[in-house]
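The structure appears below as C-alpha cells.
For this depiction, one protein chain was excluded, whereas all remaining protein chains were kept in their positions.
Let's look at subunit A:
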Amino acid sequence: MARHVIAPVDELPPGTRKFLEIEGRPIAVFNIKGEYFGLMNRCPHQGAALCEGPLIGLAQSKDPGEIEYTKLGEIIRCPWHGWEFDIRTGQSYCDPRRFRVKAYAAHVEPGASVVKGPYVAETVTVKVESDYVVVEL
C-alpha cells in the first residue's frame, strides 16, 4: 500500500476539502475538526463527483415528530440525487448493505518521517520541518 503526501497541513484547515487524482482515481480528502478522511470522489449511485456535495448532518427519527440531528458536518450529500454517505466510513444511509463509497485512510505525518518513509509526493514539495496530510491507497 503506497502512502501519498497530498498537502502540508496548513493547506487543509478544518472544514475544507481537497480534490485530487491518485493513481488515476478521483479522491477527496476532508479535514473535519482536525481529523482527516479520504473518499473516492465518485458516487456509487450514478457516478456524480460525490464530494462536490454539501456537508450536512444526519437527520433521524425514532418516532414521527421527533427529529434528532447529529453528526453535523460529517455526512456528504451527493450533488445530484442527494444520497447521503458518512465521511468516516463511506457508508450509505439509504442502503448501507449495498452501497458504500470507498474510503481511504488519511492522517498527518511529520515531514521527517515522510522524507524517510515509503511515500509518494502527489502535489507537494516536502520540507522536513512541516507536517503533511497523507493518504493510504
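Rule of thumb we're sticking to: contacts are C-beta pairs under 8 Å (C-beta built on N, C-alpha and C of every residue); 3 or more make two chains touch, one makes a residue touch a chain; residues count from 1.
As a working rule, contacts and distances are computed from a predicted model.
Peer 1: Missing chain, UniProt name, options "ABC transporter permease", "Amidohydrolase", "Cytochrome c oxidase subunit 1" or "Hydrogenase large subunit": which is it?
Peer 2: "Amidohydrolase"
Peer 1: For the chain not shown, which residue from A:A48, A:V120 or A:L137 touches it across the whole complex?
Peer 2: Once the missing chain is taken into account, the touching residue is A:A48.
Peer 1: Using the document's contact rule, name the residues of subunit A that touch the chain not shown here.
Peer 2: 19, 26, 41, 45-49, 52-54, 56, 79-82
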